[in-house]
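With one protein chain withheld, the remaining protein chains of the complex are depicted in position.
Right after this comes chain A.
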Amino acid sequence: MKKIINQPSQVVDEMLKGFVYANDERVERVPETSVIVRKDKKKGEVALVSGGGSGHEPAHAGFVGDGMLTAAVSGEVFTSPSPDQVLEGIKAADQGAGVLLIIKNYTGDVMNFEMAKELAEAEGIEVEQLVVDDDIAVEDSTHTAGRRGVAGTVIVHKMLGAAAKRGLSLKEVKELGDKLVPNIKSIGVAMTAATVPEVGKPGFTLEENEMEYGVGIHSEPGYHRTSIKSSSEIATELVGKLKDAFEFGDNEHYGLLVNGLGATPLMEQYIFAHDVEKQLEHEPIKIEFKKVGNLMTSLDMNGVSLTLVKLQDDWADLWYDPVHVTDW
């Protein structure tokens, strides 16, 4: 394992210290916690709190600020934060109009955030929760814990952050979220697995000439392992999966994310984005907005994911609303 760290057990605390050092004009850390909260809180605005295991940077602390998240709670690497930490996040974020928790669909995250919600409600804070499950690599059936939450979560942060800033109530923001989430779908591919510092070796092994479709952001297994393919072939596969999942129709409008998983150079992400563009030229849909970059990573995983969101109403406007966060 080659990493620029000190003690593997201290990586989260030290990362948060560095993050605050670099961005202290915008954010602060709630003392004795792993909560990053925006400094310029807006009284009367619905607060958005997200988080989860660390290792997905810039998610989620990089999206704390005006127009996106009010606070982010970081757990240990790939491990959900505990209810008391999330509760601290809720208390720090509340601006008097209630708090929406945005949770990626993993058993641990859902249970810890739910317990925090119960604790916060007992303290008189109004809390709603929204579970994001955009990863179509996983079948959504009673035989699994359901689809995982991955890069599409960032779209939820952006659009609901804009909605909250526009002054929607907690109930309205939550309703918008309930409408938005089923319209977001993602699918990824990995060339290598991530190495968790405390573990010291990759979560799984792919040979030099292998890659795997559908891998999760904590190295959960995917749906197909194969020999390395070109960017264009990968785009064909991933766009194909999304096309089947959405059943593209005439005149539908979409937004698009190409997300780097941590160790894939931007050069390759742009090459892949271009291949996605070529694939989509054959489709009847219109792409309203796109974004390329490292948004929801998996430590040093080499790979990309592709997310589409099917747009309705004024969702594209929400995407373009101004935002002041560290990593947009």
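Heads up, the rule we're going with is that a residue touches a chain if its C-beta (ideal position, glycine included) is under 8 Å from a C-beta of that chain, and two chains touch if they have at least 3 such contacts; residues count from 1.
What we mean here is this: contacts and distances are computed from a predicted model.
Student: One chain is missing here; what is its name in UniProt, given the choices "tRNA N6-adenosine threonylcarbamoyltransferase", "Xanthine dehydrogenase YagT iron-sulfur-binding subunit", "phosphoenolpyruvate--glycerone phosphotransferase" or "Phosphate transport system permease protein"?
Tutor: "phosphoenolpyruvate--glycerone phosphotransferase"
Student: If I consider the whole complex, including the chain that's not displayed, which of A:5, A:22, A:199 or A:228 touches that chain?
Tutor: A:199
Student: Touching the left-out chain: which of A:218, A:241 or A:310?
Tutor: Checking each option in A:218, A:241 or A:310, the one touching the absent chain turns out to be A:218.
Student: Applying the definition given at the start, please give the residues of chain A touching the unseen chain.
Tutor: Touching the missing chain: residues 53, 75-85, 106-108, 111-112, 114-115, 138, 142-145, 148, 196, 198-199, 203, 216, 218-221.
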